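All protein chains of the complex are present and in place, except for one that has been dropped.
As written, the chains take the letters A, B and C, and residue 1 is the first residue of each chain.
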């Protein structure tokens, strides 16, 4: 059956737009979109810095408008092309079902700043979401496999990691209660309540240690020292758990690959 | 043998209260108790923050009284029901023996703030202990197994971890002696004695680094730099030990499960 | 075939200069060169410290000139000798090909400060490059093997490490956007734009925590606390990945050694 010229164009566009249809690596069109996403994000970041954006406010607003329009076109194109896939064949229902997939919703979110910018709403976080679309597009074989390993490792030890997190939270709470009792009267601004002492406790346990608050009494320093030493365990436990998890996950991953021939370099062009 | 209505109620209550009797997951009653424990703790924490509790002091005192009374009722109920278990069958001696178990003592501690609050004693730490009761109640199958792994991993390497701790303590002591000798005369307030230098030493070794004290002489900075570099080993050693420990513990755990069918999802309702 | 005296000298010099020709360990001449490289670097470092170099400026300039001349002689000698190797036998073309090898180019860079010093250009970074020549010369068998393990471990997990790095960068960006939105108006100097908030975000995530900027609002402290806790994962993930990678790399390395007899202590004198 010969297809019309528009049909041929739609099929070609579909292969360009859909990572699964293109197979291995990024298609030229998706490369351009990824670069535009990055540029759009960098523009959004630089826009906030007055020493850079001063005098270029109008330029940047137009740039942002341009990026948003491109993403809008991309969204419409994806919606138009999606019927090429067997999954979403029906012209209306297929497109509706496609537009409800997480990937399509993510693409929609990338267009939202256009609308919200017109309404004068802060759109920075939405523009950050656009970055996630790079992940959606860049389905390189080897990165997918590595991502699979990382997810496998973390999820296989989710209970151990939860327990290590629960122990950490308990110790952070205990340390803040102790320091509140010991230093609360001496430094009411910093340790005058448990929520205030919590700030110190978290910053000390994670070994960030800004130095904006620290104990000054001898007993407070003693407990703070114990807290600091306990923080070694706080880091060592999840690290140890993850280390053993990655060992297992990679062995499992290798076995799976041999068994099912997953992640083979040969990918069919159309899913 | 037909049981009286009270007997039937006691049996039902026992299943609700005793995690082992309920089997997998949390019973509805224990869910409520866990939420109350959390609420009681959050109330205790917020009570200490004047900007939050201002004007609500009476409300919070009544809340705390309410929580304590609920926990008192719960304690009495547990004591009344415990004879349902085969272990504590005898009406008096069984209950006495039950009340001496760590779990029952922990429940008793949760009631203590009621009494001590009347006497005007600081009860914050006791209220923190209440949080531990969540651990006692939440005996989810998968968390228990993970907890088993964590305990197995740490206990199987307790000697290696002790040695790594001993090396760490020695290095902390050595660093504080060196800095005391080098900087003691220049900064008497910060390094004028070994106990004072210890504060710097612990905060540097654990890489917290508040910045309230730091060496200013060249020799002091040299030793402090060495201390900071040595701190990498301080973190790397226990982490490495724990990483290998978790690998072993999980393999052992898996073997045990296969052998003895531990942690199977089928649990008998009455122990 | 009897060689001329100059030919014999060139052959002897070649064995002294070329690590592969000498075989195991460092030849006496290369020992001297390594020491000179170190001395040249230490001179360059001390030259920048006015309290040390004051009054010795001329001495240090002459020292630097001396080191550079020695390295020039060494470069010329290496170029003269390289034809002893089978690879670069031809007098002109062999030498030209040798001078294009990375090792020879590195040696040339070590001579450049001589020229650039005459032109008055800052040469500190070039002198730092000289240090790399120690790595080129010190091809000890056991260090090479260890280096092989390290490279194998890192490269075998490059995708997993990239993903962990991508997650880290995303979280750093997200934290900086959040803090910019929350603290931007309160502390415009520190959080007034995303690039400014990025500085805080990187220093917090890596747990360095200078304390020059930190949030002061309650919401800002809440997000900063979450950021600090997330930083544990930032360290734990690559560490866990590397831990499992080193386990694998060393096993592979051992298998390879047994198979191919790599890194055997017997090395032929001339490659």
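The rule is simple: a contact is a pair of C-beta atoms (placed from the backbone, for glycine too) under 8 Å apart; a residue touches a chain by one contact, two chains touch by 3 or more.
Treat the numbers as computed from the prediction; the structure is a model and nothing was measured.
Seen in the complete assembly, the chain not on display touches A, B, C. Note on the undisplayed chain: of the listed residues B:41, B:128 or B:214, the one touching it is B:214.
Residue-wise, the contact with the chain that is not shown comes from C:199, picked out of C:31, C:56 or C:199. Summary of contacts with the chain left out: across C:28, C:50 or C:102, the touching residue is C:50. Across the entire complex, the residue among B:96, B:125, B:232 or B:255 in touch with the chain not shown is B:232. If you put the missing chain back, the residues of subunit A touching it would be 207-211, 239-240, 243.
Although one chain is not shown, part of subunit B still touches it, namely residues 157, 159-160, 162-164, 170, 173-174, 177, 180-181, 184, 192-196, 204, 207-211, 214, 221, 224-225, 228-229, 231-233, 235-237, 239-241, 243-244, 247-248. Residues of subunit C in contact with the chain left out of this view: 44-46, 48-50, 52, 122, 124-125, 128, 131, 142-143, 145-147, 149-150, 153, 168, 198-199, 202-203, 206-212, 234-235, 238-247, 250.
Just so it is clear, only the chains that are shown with their structure count from here on.
Listed options B-C or A-C contain a single repeat of the A-B interface, assigned here to A-C, on the basis that more than half of the contact pairs agree by residue number. Inter-chain spacing, taken between the CA centroids of subunit A and subunit C, is 32 Å.
Chain centres here are Cα averages; for subunit B and subunit C they lie 45 Å apart. Counting partner chains per residue, subunit B shows two or more touched chains at residues 207-211, 239, 243.
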